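Down below is the structure, laid out as structure tokens.
Left out: one protein chain. Kept in place: all the others.
Our next item is chain A:
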């Protein structure tokens, strides 16, 4: 089936089954590899994108569920309200180690700040709990979100 999707302000047309997860449309068909595959079950958050501003696990979000929603991926993080500040804080505080989960971490963080520009530690834990980092960068993520929100 043909689907039209709006990603980072551009319209794309793809011919896939309706149950195809958005993640694979973004990565394999459209070639935007910044969004990562981690678990396929919405357990790790590596695939987080924004669907109409809401942080969404693209690995379990089917293309037919997306409709004409506006999708934003890590490649367009810098166009979001706190995107550049988050990237800057991530670099200044040297958050990433292997870096593989960081696209998802940043997208979740951007959604948090859009809703809550001055999050407490508890707010951060709540918003970021679904994003797994095996390198253990959590304390720097916490500090970087606060720096970006300041």
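Quick notes on this structure:
Just so we're on the same page, a residue touches a chain if its C-beta (ideal position, glycine included) is under 8 Å from a C-beta of that chain, and two chains touch if they have at least 3 such contacts; residues count from 1.
We adopt the following convention: contacts and distances are computed from a predicted model.
This complex has a chain not shown, and the name its UniProt record holds, of "Heme exporter protein B", "Aldehyde dehydrogenase", "ABC transporter permease subunit" or "Type-4 uracil-DNA glycosylase", is "Aldehyde dehydrogenase". Checked against the full complex, the candidates A:32, A:51, A:71 or A:111 give a single residue touching the omitted chain, namely A:32. Where chain A meets the missing chain, the touching residues are 16-17, 19-21, 23-25, 27-29, 31-41, 43-44, 46, 73-75, 77-78, 86-87, 90-91, 94-103, 106, 124-126, 128-142.
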